[in-house]
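Let me give you the structure first, and then I'll get to my questions.
Here the complex is missing a single protein chain, while all its other protein chains stay put.
We just call them A and B in the order they show up, numbering each chain from 1.
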Amino acid sequence: MTIEIRPDYAETVEHPVSPYLRMDRIPHVWCPGCGIGTVVRCYASALERSGLDLDKVAVVSGIGCSGRAAGYLKLDGFHTTHGRAIPFATGLELGRPELTVTVISGDGDLIGIGGNHFIHAARRNLDMLVILINNFIYGMTGGQNGPTTPLDAISSTMPFGNFEIPFNMPHLAASSGAPYVARWTSLHTRRLTWSIEDALERTGFRFIEVVAPCPVLYLRLNKLGQGIDRMRYYHDNAEIRNGADPSEADIDFQGRILCGVFVDKPRPTYRELMQAHYREVLGDEYVPMPSEGGMIHGE
Amino acid sequence: MEFWRTPLDADRVREPRADVYVLEDRCKGCEFCVEYCPRDVLAMAEHFNSKGYHPPMVVKTGECLNCNMCEAICPDYAIFTVKLPEALPATALQIAGVSRSSSS
Partner (left out) sequence: MMADPVGVLTGPHYMDGDVACGEGAIAAGCRFVAGYPITPSTEVVERISHRFPRVGGTFIQMEDELASMAAVVGSSWTGTKSMTVTSGPGFSLMMENIGLAAMMETPCVVVNVQRAGPSTGLPTMVGQADVMQARWGSHGDYEIIALSPESPQEAFDLMIDAFNLAELYRVPTIFLMDECVGHMTEKVMIRPAEQIEIEPRRLTKLPPDDFMPYKVNDHPVPEFARVGDGYRFHATGLTHDERGYPAMTVAAQEEHVFRLSDKIRAQADDIVRFEEEGVEDADVVVVSYGITARVARASIDLARDQGLKVGSLRLVVVWPFPENRIRELAGSVRGIVVPEINLGQIVLEVERCAAGNTRVVGVPHAGGAVHDPATIAAAIVEVAR
């Protein structure tokens, strides 16, 4: 170990993120230069700053490289089926309303196979924070084209270049009704951490897209260098404009990445709407599910 | 930083200083920390860690300001800083002697 250490310090000093990670599973599976580890650290940092009771925080991931995130966080975590992290999280948050539920997954998982669930959860304003780690590719399976892969990019299933127009995720989330929509890159560690912290203080379907490098697949297939080259690209091409119109947030191949908090307009959550409605219609007969959940306790 | 005169609050404000801890065997050699340290405190070492990557090492002893960027950006949780309890006082002599950070 290379330690610049003063003699009066303790022998073992742990990395500050250790209390939030399953240290028995570190080192993680992500590649050198991959941005997912950074996003997980920013999420842990935001949790620390938020002061939330971590016993009541649950994290749900789907399948993919980003889907491994739930496995490394020391929270009640679920590694579910491909694309179904959001409905799984719906069951969690409706079954025990006091939980704080976060979905961390990738672009292919959340908006490819999971696209239908994404737009409906946003429409209903279900109460969950969704962190979409966008590396523009299906990483785990070897670099296939995805719904966010930029035009002309090479992938293993588009070897002659992508001819499909990708989704503009902030635009899709905003138009589906998400009350909080933001995009950052994995270079913007501080702003991302603050954004996650702000989102954790809010309710409803909060959406944060984090553009992150995939050096072994997206960068290599497109000859874009290593992770560090990607970070330099983010540095030179990320444009932070809070309050920008999300419809301008398209990302062309090696083009501008518009970042910032685009939408911050709270509106009633699914549960608030449901309870208010039933109260109005059924009056005293309405029995809402208690926030500790629908579990029937034995005697 | 170089100042053309001693700042008026030089007796009250002290630049923080921190120790840098590198958990060498976790490092995967991505170089993010080296690139984004605002004081160029780090450089990639000549030696390898047990996995065959070059980890970072501190090349400017005593100049880490505890900005925490390396810790924040490292994807492998391999580097962090611990703020030292006593910061070095900023005297005119030392201000003149501190080198300017070359890039950001």
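Criterion: contacts are C-beta pairs under 8 Å (C-beta built on N, C-alpha and C of every residue); 3 or more make two chains touch, one makes a residue touch a chain.
Because the structure is predicted, anything quoted here is derived from the model rather than measured.
S.K.: Could you tell me which shown chains are touched by the chain that is not displayed?
M.R.: The omitted chain makes contact with A across the full complex.
S.K.: Which residue from A:Gly33, A:Pro87, A:Pro179 or A:Pro215 sits in contact with the chain not drawn here?
M.R.: A:Pro87
S.K.: Give the residue, chosen from A:Asn116, A:Thr157 or A:Gln254, that touches the chain omitted from the document.
M.R.: A:Asn116
S.K.: Across the whole complex, list the residues on chain A that are touched by the chain not included here.
M.R.: Against the missing chain, chain A presents residues 22, 24-25, 54-56, 58, 60, 70-71, 74-81, 83-84, 86-92, 94-96, 98-99, 116-117, 120, 270, 274, 278, 282, 285-290, 293-299.
By our rule, only the chains that are shown with their structure count from here on.
S.K.: Chain A to chain B: how many Å between their CA centres?
M.R.: The mean C-alpha positions of chain A and chain B differ by 30 Å.
S.K.: Over in the complex, which chain B residues touch chain A? Could you list them?
M.R.: Checking each residue of chain B against chain A gives 19-24, 26, 28-32, 35-36, 45, 53, 55, 57-58, 61, 64, 69, 71-78, 80, 82, 84.
S.K.: In the complex of these two chains, what residues of chain A are touching chain B?
M.R.: Chain A reaches chain B through residues 1-6, 9, 13, 15-18, 21, 26-28, 30-38, 41-42, 45, 186-187, 189-190, 193, 226-228, 231-232.
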